[in-house]
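Heads up, one of the protein chains got dropped from this complex, but the rest are sitting where they should.
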Amino acid sequence: MMDWTVIASGVLVISGALLTIVGAYGTLRLPDIYTRLHAASITDTLATFLVLAGLAVPSLVAGEWLIAIKLLFVLIFLWFTSPIASYSIGHAAFFAAQKPKLDHDLTDAEGGTA
Amino acid sequence: MSVGEWEALINVVLLGLLLVVTFGIIRLRNLFGVVMLAGIYSLLMAMVFTLLDAVDVAFTEAAVGAGVSTILSLGTLALIDSRREKIPFRFQFTPMLVALVTGAVLLWGMQDMPAVGTADAPNQVHVAPYYIERTPVEIDVPNIVTAVLASYRGFDTLGEVTVIFTAGIGVMMLLSSMPVIGARRRRRRNGDDQENDT
Partner (left out) sequence: MIEHLVPRILAKLLIPFILLFGLYVQFHGDFGPGGGFQAGVIFAAGIILYALIYGLDRARRVITPGLVAFLVALGLLIYAGVGVATLLLGAEFLNYGALDSHDPVHGQHLGILIIEFGVGTTVAAVMITIFYQFAGRLQITRELESDETDDEDGEEEEMTGSPQ
């Protein structure tokens, strides 16, 4: 019952989900908005690619390439719009005079969550 | 686990997330965060609607709630001072009692209703087959939701569009800092260059 398509797509989707959890954990635990932005962008790029690839594999194996093309378009639009979000957040943080937390700041305070 | 059980699990997780987001909206004091959480709430509701196979409603909820509504709320926040509101949180007994009693009465009244999707509920026996059988004959449109919305209940949709129209007119009248109609005539009459252009 468990042929290689189910296993392959399951591995892809689950690794994408694990990367999303890593990104969420990084968004919470990293000290500063600029580093948190790096962590959040994992969710937008690699995790999305893995999940969508995991969804496209069974349809490709079954011969329905139209679904895979639609998923490819979803991926392309997601990859086009996530830089706008990251840029806007970074730009707004910079112009709100949020200074990045550097090493000598962290060793003074407790470090960790801000 | 069968497919139905997986679906129920996803439903439970999504509704649990809705609870968490609602709690966050109530407790958060920063208005910007509240607007973002409201957008997340709309996205979660869109997912719940998709699980209930109501794709049109999910589409509308995602577009309106997570899209335009967030933009307009952010625009409102930009007009007011959106810093942290420092209202102290006082525990009030009577409103909590009223809310709890109303919720308990609603939950108790819900026991009488049939479960979601049972085949002998009144709406599955009388209402749904009527539309499913009559639509291919009378209207011949593949999307039955659009047929019901636009044709069978077209008068209700006319009322909805009137409500949206009234909202637009209301906003135009309240925030009439930007004269829309007659701006060109007014400028020609005044003869000078105003700050608002058409």
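Lettered A and B in written order, each chain numbered from 1.
One rule holds for everything that comes next: contacts are C-beta pairs under 8 Å (C-beta built on N, C-alpha and C of every residue); 3 or more make two chains touch, one makes a residue touch a chain.
Source: prediction; values computed, not measured.
> Which of these touches the unseen chain: B:Ile26, B:Val55 or B:Val125?
B:Val55
> Considering the whole complex, not just the chains shown, which residues of chain B touch the missing one?
Answer for chain B: residues 32, 55-56, 58-60, 63-64, 67-68, 71-72, 74-79, 82, 138-143, 145-147, 149-151, 154-155, 157-158, 161-162, 164-165, 167-169, 171-172, 175, 177-178, 180-181, 183, 195-198 touch the chain left out.
> List the chain A residues touching the unshown chain?
33, 77, 80-81, 83-84, 87-89, 91-93, 95-96, 98
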